[in-house]
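So that we are looking at the same thing, I have put the structure below in structure tokens.
Some chains have been omitted; the remaining ones sit where they do in the full complex.
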Amino acid sequence: MISYIQSIAAQASVDKALEAAAAAQESADFAQFTVNNLWILIAAALVFIMHLGFSTLEAGFVRKKNVVNILFKNAMIICIGLLTYCLCGFNLMYPGDFNGFLGFAGVGLYPGPDDMTAAYADYTYWSDFIFQAMFAATGATIVSGAVAERIKLMPFLIFSTIFVALSYPITGSWKWGGGWLDELGFYDFAGSTLVHSVGGWAALAGIILLGPRSGKYTAKGIRPITGHSMPLAAIGVFLLWFGWFGFNGGSVLSADPELVSLVFTTTSLAAAAGGVGAFFCSYFMTKSHDLSMVLNGFLGGLVGITASADSVSITSSIIIGLIAGVIIPISVTAFDKAKLDDPVGATSVHLVCGIWGTLAVGIFGNFDEGTGEIMDQLIGIVSIGVFTFVVAFILFYILKVTMGLRVSEDEEERGLDMGEHDMRAYS
Amino acid sequence: MISYIQSIAAQASVDKALEAAAAAQESADFAQFTVNNLWILIAAALVFIMHLGFSTLEAGFVRKKNVVNILFKNAMIICIGLLTYCLCGFNLMYPGDFNGFLGFAGVGLYPGPDDMTAAYADYTYWSDFIFQAMFAATGATIVSGAVAERIKLMPFLIFSTIFVALSYPITGSWKWGGGWLDELGFYDFAGSTLVHSVGGWAALAGIILLGPRSGKYTAKGIRPITGHSMPLAAIGVFLLWFGWFGFNGGSVLSADPELVSLVFTTTSLAAAAGGVGAFFCSYFMTKSHDLSMVLNGFLGGLVGITASADSVSITSSIIIGLIAGVIIPISVTAFDKAKLDDPVGATSVHLVCGIWGTLAVGIFGNFDEGTGEIMDQLIGIVSIGVFTFVVAFILFYILKVTMGLRVSEDEEERGLDMGEHDMRAYS
């Protein structure tokens, strides 16, 4: 009888112990959720600062008379990007169940469950939204530099709105929304193709339809038009690298220690190798130490590693970055030879190195069969490239025949700051 | 007998399990504490970078001849803010038990318990101090822009010291220290009133006593005095937005996933909507695309959402920001019509949008009865406004009659950089 009572008592204690262990497990899980979620939010803030990076980089690389204009465009793009992503972009890019090509989960943000922490395994619904929204705006920002110093303000803003609201999320859904490219095995960790090439293709469409800045390609050859402030450009590039810790690091979608630390390391080494690659290649080509090439070499390395930062070795990350850096001076020269005038080198950085980085997944990526194979990478590059280029070309074309894309020769000569804004950047 | 022994053994095992569960719970709680505390510290670093944002924004909006002076003031304010908050501000603002109007927990920092992690539920005593100290300095920074280009250095520094050491913490204690406004139900999440309007009222007092810059309001009308560098101003605004993730996000006072992610989202969308509101309103008013209005529109949206970032819906946050953005060009014009000369628009951004944001709590806030009601919000706005304005006015007035507030006409003409610092910003 005594032992019977004792075992009843013991059973009650055991239940208490089980409950206590379950409560501890729940607390531990919530702590893990909290740190994962916090990292996504900090990463979103870091991606936000990339918009300042783009603003100052582009401002530095244009002439003094077009600085207000480029800052104005960058400021408006972040507004447009966030608001349209809230309105429709997020639900186009992550439509839940869809046919793999086009889906839409509805206008505006999902009100969310009562318990927001139940939305995803590692972060809340709002964290997911704000991180992805900061990404979305970068696509259009890439375009603004390439078409600088000659595009009219309003057509550019209309283009950006439609591009970031519809085109970017649709191609994004093909992979990150779980669409047909994802099913195929196409791999693009943080967006060498989905973000950077997409911006680059749209930039290319704009460049073609706009034509070069007046005086750039003359009968006597290519006349370099240098930017007005190298410190601004340098500030921009360093801020972009800083923000890239969030861009790539946050794309782990948790604070997983192994993956995030690997991504920080591969990202940094690729950027450094990109600088070295551009240093040697540009010196070899021109016998001078060109700061703008080294700065774009950093960015080339960063774009190049973006598709594979979580899935290559350290050595591979250095090789990927080095090649991206070597590509930069060659590509910039090639675009100039083709009379495609890109004041900031955005097409070389984002389009060409974006393609390189996406291919590099197939060469260096540590994957099981069926993921990131070179042929699937090519299919992803081409399909997204064709879709984006065509959409951007049509959009720009419609704007060209309706509103006109290009400022008048006189305004281009005087500068867009006075023409579009009646302001000067410096006084 | 066997079962008796067994149940003794079982009891011992149960005790072990209970202990193990308790240990796991403690570890989980500490992990949670660590991530909460880390976020407060990172948020403090982000609020710190707002001081660079204010510095570059104000430097960009003043003329070349007054740039060293404005940078010098901003640099000294962060020193003054941190040191006086350590000396007395922190213990005025968070006095523990007090009468609700004025309390003081003693000079210097509380040495703290042996186990610092026991100070608060979610962060240490030092984390609380450094986060709040970074806030305190922002109040005086708001003033520096508004009184720029004509105020003498030493009176300004003396004003800032007294203002940030005494006035800001006293009104702060009324709400955040658990004082009478807190008891009333007044709600101000991260300081639309407690920080931004407070800075704005002090700015207004300074502007009135100083008078406008010479040549600004002439017989022929208002002569715009444009800033010397729009890139600097843009850098400032983007850095302020970046820092606001810490300002608002850290004001959750933990890394609570749901609240922090909501705050990041409402804060960003309000800023974006503020830019759009200012874009359209200023275009409507002047038919030009004014970059300084869009930049101040961002800030207006940020100030506007600050009181309610944790307690409104996404749609409400966009409306709050949009209205704040629309307010900016109207308010800037109104101040100019009243011949209140504010070189950087600080009163429009921080005072007017701060009032708007505090009222918005009463309109859009999701609260139970008794919290954030519009009448209580008004009482908070008016009581803090009257106290701050009167204190600031008296302080500035005493300085005016003793030391003089305004530099000589000749110095204003030559610029304060040579007059006060014997340096030029650029050479």
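By written order: A and B. Residues from 1 in each chain.
Here is the rule we use: a residue touches a chain if its C-beta (ideal position, glycine included) is under 8 Å from a C-beta of that chain, and two chains touch if they have at least 3 such contacts.
Being a predicted model, the structure only gives us computed values, none of them experimental.
Here 2 copies sit in place, and the number of copies making up the whole complex of this structure is 3.
Everything that follows uses one rule, which is that only the chains that are shown with their structure count from here on.
Centre-to-centre, using mean CA coordinates, subunit A is 31 Å away from subunit B. Against subunit B, the residues of subunit A that register as touching in their complex are 2-3, 6-7, 9-10, 13-14, 16-18, 20-21, 23-25, 27-28, 30-35, 37-38, 40-42, 44-45, 48-49, 51-52, 55-56, 59, 67-68, 71-72, 74-76, 78-83, 86, 108-109, 115-117, 123-127, 129-130, 133-134, 153, 229, 232, 235, 420-427.
Considering their complex, residues 3-4, 7, 10-11, 14-15, 17-18, 20-22, 24-25, 27-29, 31-32, 35-36, 38-39, 42, 46, 63-64, 226-231, 234-235, 237-239, 241-242, 245, 249, 255-258, 260-262, 264-265, 268-269, 272-273, 275-276, 279, 288-292, 294-295, 298, 314-315, 318 of subunit B touch subunit A.
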